[in-house]
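For this view, one protein chain was removed and the others were kept in their places.
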Amino acid sequence: MATSTDTLGGSSPLAPMLRRRHRRDRGMTWLLSGLMIAIGALLVWILAYVALKGVKAVNWGFLTDTPPGDPAAAGGGFYNGIIGTFEIVGMAVLISVPLGIGCAIYLNQYATGRSAAVLRLVTDVMLGIPTIVTGAFVYALWVIEFGFSGFAGALALALVMVPLIVRATEEMLRLVPRDIREASLALGVTQSRTIMSVLLPTARAGIITGIMLAVARAMGETAPLLLTALGNDLFVETNPGHRMSTLSLQIFGSATGGFVNAQNRAWAGALVLIALVLLLTILARLIARSSAVRR
Amino acid sequence: MILRKTLLAAGALVALLASASVGSARPTTAAASGAAAPVQCSTKLMTLRPHYPDPVKPLAGAASSLSGAGSTLAQPVINMWAKAYSSKGTNVAYQGIGSGGGVSQISAQTVDFGDSDVPMTDAQLAAAKGGPVLHIPLVLGAVAMAYNVKGIKSGLNFDGETIGKMFTGQITKWNDPAIKALNPKANLPDETIAVVHRSDGSGTTGVFTDYLTKTSPSWTSKLGTPGSQGTVVAWPTGIGAKGSDGVTGLIGQTEGSFGYVELQYALAGHLTYGNVKNKKGTFITPCPATSTAAAQKTSFPADMRASLTWKGAALAYPITATTFALVYQNQTDAGKAKAMVNFLTWALTTGQNFPATINYAPMGKILQQRALGQVNKIMLDGKPLVKIPISFEG
Partner (left out) sequence: MSAASHRAGVRKAQALQQQRLRLGDSVFRAIVAGSAAIVLLAFVATAFFLVRKSWPALSHYGVLSFVGSSRWTPSTAVATTAHPNPYGVLQFVYGTVLTSVIAMLLAVPVAVGLALYITDVAPPRLRKPLAYVVDLFAAVPSVVYGFWGIFALLPVLHPIADHLTSWLGGIPVVGKVFAGPFFGPSYFAAGIVLAIMVLPIVTAICREVFAVAPVAEKEAALALGATRWEMLRISVLKRSTAGIFGASLLGLGRAFGETIAVTMLIGNSVLAITTSIFGQGATMPSVIANEFTEATEPFHLQSLFVVGTLLLLITLVINVLGKLVVSRISETIA
């Protein structure tokens, strides 16, 4: 097509205009490509900056030690935060995964008409609730009664994760071909068995992907934990009834201070956190690619 | 093992800081105006480690963890204590969320103890959910006036009115005549002052504004009464930062900045800081010795709620703070109550050897005995837990 207009344009009085149009087309292509490259470079800048700063400070001791009592002192690590992150997010998974999948099954299989519309709207709207507001809610609901604790933090993170899981699961259930479900029901299998042994396994990869992305999101959260888990800067705490630290809280606490050593620990923490989150994100994508049902 | 590591680290730090303060503070003090006495901070570190005898055996059956939160001014010292004390079987989880936070969290009973650099007000005491609250002084600190001005080292001189005018926005340039008058020899640049203050409820703010209220008419007339003083005030200008470390970071990164922060933060963050004129008219360098001087002649009331700013002693640093542990007099959890008494007693005796190593001042004998007297008042279900022998003579 391009060649035909070129040969036409050679003799036509419209040639200058055509040339202008093509110049413009090429210009826009270049502009958009340039934009893409610039944004890619920005991502590289962010990741490389954190990686370079973090690599210098990350070592075995960072992963196995707690911070020194004096924030200005060198050495130590975020072992307590790493443990806290895994435990709090783990508890949040235990709460949010059954709840989210159950809610999605109800939405997809049982809810009809208005109730489905309301439930769908609510889960969508929950996705948009600022996480700091979720933290304030858990403070009012739980912390005022029982004090700051890792469990309160897990509650807040679970609330952040639930709508993500509901949405991912429901989307995947919707993609399971009707035929499979109807075949199962026609064989006399009950609805609950059909869901548990036909629908969920078919959609499994997609659901796991959704859960992993929700976990990645929860791992990086700081704001709701500030009002719920509060932090436990120096000690490893595994009792969920007590205050706990997480990587994100420790990075926040150490990053803005004027202490070079604390900042170095925070950079190392940022690197570990980003690595964890990216790992989960990339794994999730790989699992999604191997899925039986795909978007 | 951990304890030894901490002590080693602390020792190394002391050496470092001692050399830093000698290297930077003293020569420039002389260069700036010569008003500050060079002997102010010469007290030997050894004399600042009181070796108070530990008077009682720890109570058995103490809980394995305590939850505390509050002042960031005191955080380095409390964390240092907590690290060292964890070998005794109790982890003291302390979070520096600001003195305001210490007060509100102990009031709401979401922590076992709070910590504040300013005493609770009568209204706050009345609102506390768990009954009467004890104020237990733990350590003394100096609020340093830190700045980041091109070419200027530590040792600029300030007085209350000048600081007040900078914080109200009436003085906006570093080469303002008022600052020049206090520092005739300094080569002050034509640079805009970036005032840095706390954005959270802060005891450091409380102490600093208490000092301004006593010394700066410009400040009080701009902010009014009672608004000129408190853990949160209506800053007319400036950039806010969360926590003492936040202020330290912001001053370090912002050219032309000026702010207030506990001395240890200023030193550890490699900030430059100035001398402040005291009641006797002397420009005083903040350091443990000048903080102790401020506490020496202060008379504390029975409930210990007193301010240490603007004291009359010759070498008293005018913006000196004491930090108070806030503890409910009537405890209901035996394990926690015992752990609290054990930890506080330890901090007030053996623990007093630590502060000077990170530029806080240990409490003098009188104040220390008074503080132990407060610990005696802690009760479990209405019964006293310990009877520490107190000598009030000093």
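Quick notes
Order as written gives the chain letters A and B; numbering starts at 1 within each chain.
The working rule: a contact is a pair of C-beta atoms (placed from the backbone, for glycine too) under 8 Å apart; a residue touches a chain by one contact, two chains touch by 3 or more.
Here the structure is a predicted model, which is why all the values come from computation and not from measurement.
Interface note for the absent chain: among B:Ile152, B:Val233, B:Val276 or B:Met363, the touching residue is B:Val233. From the set A:Ala74, A:Leu99 or A:Leu175, the residue in touch with the chain omitted from the display is A:Leu99, counting the whole complex. Only one of the listed residues, A:Ser12, A:Asn59, A:Ser192 or A:Asn239, touches the absent chain: A:Ser192. Even with one chain removed from view, subunit B keeps its contact list with that chain: residues 69, 97-105, 107, 123-124, 192, 194, 199-201, 224, 226-227, 229-236, 238-242, 249-250, 253-254, 256-257.
Counting the whole complex, the residues of subunit A in touch with the unshown chain are 1, 5, 21-22, 24-25, 28-29, 31-33, 35-36, 39-40, 42-43, 45-47, 49-50, 53, 98-103, 105-107, 109-111, 118-119, 121-137, 139-141, 159, 162-163, 166, 190-193, 195-196, 216, 219-223, 226-227, 230, 248, 251-252, 255-256, 266-267, 270, 273-274, 277-278, 281, 285.
Please note the rule applied: only the chains that are shown with their structure count from here on.
Here the CA centre of subunit A is 41 Å from the CA centre of subunit B. Residues of subunit A that touch subunit B in their complex: 68-75, 143-144, 147-148, 230-235, 237, 239, 242-243, 253, 256-260, 262. Across the complex, subunit B meets subunit A through its residues 6, 9-10, 13, 65, 67, 69, 75-76, 79-84, 86, 91, 93-95, 97, 108-111, 241-246, 248-252, 264-265, 268-271, 358.
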